[in-house]
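Only one protein chain is missing from this complex, and each of the others stays in its spot.
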Amino acid sequence: MARLGILFFDGPYQKQSPETVCNLASAALDKGHEVRIFCYMDAVNAVLENQKKIEGIYNIEEGFREILEKGASVKLCNLCLLVRGTMKNCLKRECGDVKRAGTPDLAKIIEETDKLVVIC
Amino acid sequence: MARLGILFFDGPYQKQSPETVCNLASAALDKGHEVRIFCYMDAVNAVLENQKKIEGIYNIEEGFREILEKGASVKLCNLCLLVRGTMKNCLKRECGDVKRAGTPDLAKIIEETDKLVVIC
Amino acid sequence: MSKKVLYFVSSEDSTGIDLAIEHGDDDDVTILLLQNAVYFANKTNKAILNALDKKKTVVACKPDVDIRGLNDLISDKINLVTMEDVVDLIFTNDTIINM
Amino acid sequence: MSKKVLYFVSSEDSTGIDLAIEHGDDDDVTILLLQNAVYFANKTNKAILNALDKKKTVVACKPDVDIRGLNDLISDKINLVTMEDVVDLIFTNDTIINM
Amino acid sequence: MSEEKNVVILLRQPPHGTLYPVEGLRMSVAVSADFDPITVVINDAVYAFIKSVDKTMYSMHVDFLKGIDLDIFVDKKSLEERGIKQDDLIDQVEVKGHDEILKLIADSTVTIPF
Partner (left out) sequence: MSEEKNVVILLRQPPHGTLYPVEGLRMSVAVSADFDPITVVINDAVYAFIKSVDKTMYSMHVDFLKGIDLDIFVDKKSLEERGIKQDDLIDQVEVKGHDEILKLIADSTVTIPF
């Protein structure tokens, strides 16, 4: 089994990328791979709580809850959260391995995974 | 004096548009015009509290506080806030005429202003 | 029936410039470039040269040009306007086509 | 020294396809189109036809093609891959160039 | 005053990669309470109206607009550039020549791009 790193930049409900991240992570986890995700820039807002469900629209919070449950590791750029004022709204530790992190943690992900993909 | 409507779609610290909205609104208010802004999609996140100041980077929260103080009216798409989970973080009424609204409020802005510009 | 039309171009999508170029000659057309759209003002940009040839007025937002340091790279047929001028342009045109 | 290279194209920026086309012939190059990049797979797209001519393999993410209803509009030289295949492609290539 | 304003909602982005076309159509619906907005579809946004695309997120908006006789006009030139035929499109939209599309935009009082 291999280790996959995923980096993305976009928040929820504007572009498709957060949904793609969830689908790709889910497929990799189902195949038994390890998945480590880094949320940079607006992507930190993809992992906020209390995203209301709208019929017909993929709920990004649920997507992240699912892959966290399956064992994905999710790191949120600390400074990106701070500057956006959304620090206190993130999914909590109870949901799985979701943590605030610094940019050097992306270097760690690059070092410790076999492949890194970026979802633009 | 005339009435200016402004519509935009982007959140803070990703694209320039929230800063442009503040600068354009400010210039119009300084000239004595009335300014009514509608925040749609990610733009609702431009008007959140607790955006940490980073040296050298224009603080969007401050920008909105300034134009609210100068008398701008700011409407936030309700559903856009709900789906993003950021409903509770918005700037409060004490800051000025900032309110949650529905999409029909944009129709009202179109009707009641002389010109509408969209900052992409 | 001539009217003053402002193409208000604030994105990197060149459609606004294409539409302005194809806009009928009866109207008095101004293309206003803001944000990253000011890069279209680069002397090497054919669409903008074409717009100037077709007698469209092209103006660019000065603070956006200045911060990007583009003063020497853009055509001198393009007037730079302040944010105050932008406000005036908005109200002195009959129609605004946002892009 | 030949290696397997995957151009992982998930945005509407065509640069990834241009770079893949110019990639040396020694390597085994695959272009993977995801999200809005699947629109590049349209039969009318010259860059992708050029890539196919140059013996690059072009694949597109099936769920992204399906949801956009593009099945009849894209070239039949482009293989559709599931998200599971995407995972395998990621690990079976030596290098991934994200775009 | 409101009757005099021609509102054009201009869709230019493709579906599914972003929520822009969905939000644009939602805005057409909302604005229809006070105006008769025309929805104009150019560039990659034409892909939003082919029969085979998944319209779960916006079919209700399209049906609503059709139900109150508001037009959705699709640019012929954008279709041709993409090899899309009129037959590939759903019934609720009408194809217009590029000149007519230009005129619709040029004659608008307010154009809102998505």
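Each chain gets a letter, A, B, C, D and E, in the order it is written, and its residues are counted from 1.
The rule is simple: a residue touches a chain if its C-beta (ideal position, glycine included) is under 8 Å from a C-beta of that chain, and two chains touch if they have at least 3 such contacts.
What you see is a predicted model; the values in this text were computed from it and never measured.
Remark: the absent chain touches shown chains A, B, C, D in the intact complex. Residues of chain A that touch the chain left out of the display are 7, 9, 40-41, 102-104, 106-108, 110-111, 116, 118, 120.
Mapped onto chain D, contacts with the missing chain fall at residues 5, 11, 13, 15, 19, 22-24, 27, 95-99.
Within chain B, the residues in touch with the undisplayed chain are 13-16, 56-57.
Just so we're on the same page, only the chains that are shown with their structure count from here on.
Listed by label, the chains touching chain B and chain D alike are A, E.
With contact taken as defined at the outset, chain A and chain E are each touched by B, D. It takes 180 degrees of rotation, in steps of 5, to superpose the Cα atoms of chain A onto those of chain B. Comparing the CA-atom centres of all chains against that of chain C, the greatest distance is found for A. Look at where the CA atoms of chain A average out and do the same for chain D: the two points lie 24 Å apart.
Shown for chain B are the residues that touch two or more other chains, namely 9, 41, 116, 118, 120. Counting only residues that touch two or more partner chains, chain E has 16-19, 110-113. A complete list of chain pairs in contact reads A-B, A-D, A-E, B-C, B-E, C-E, D-E.
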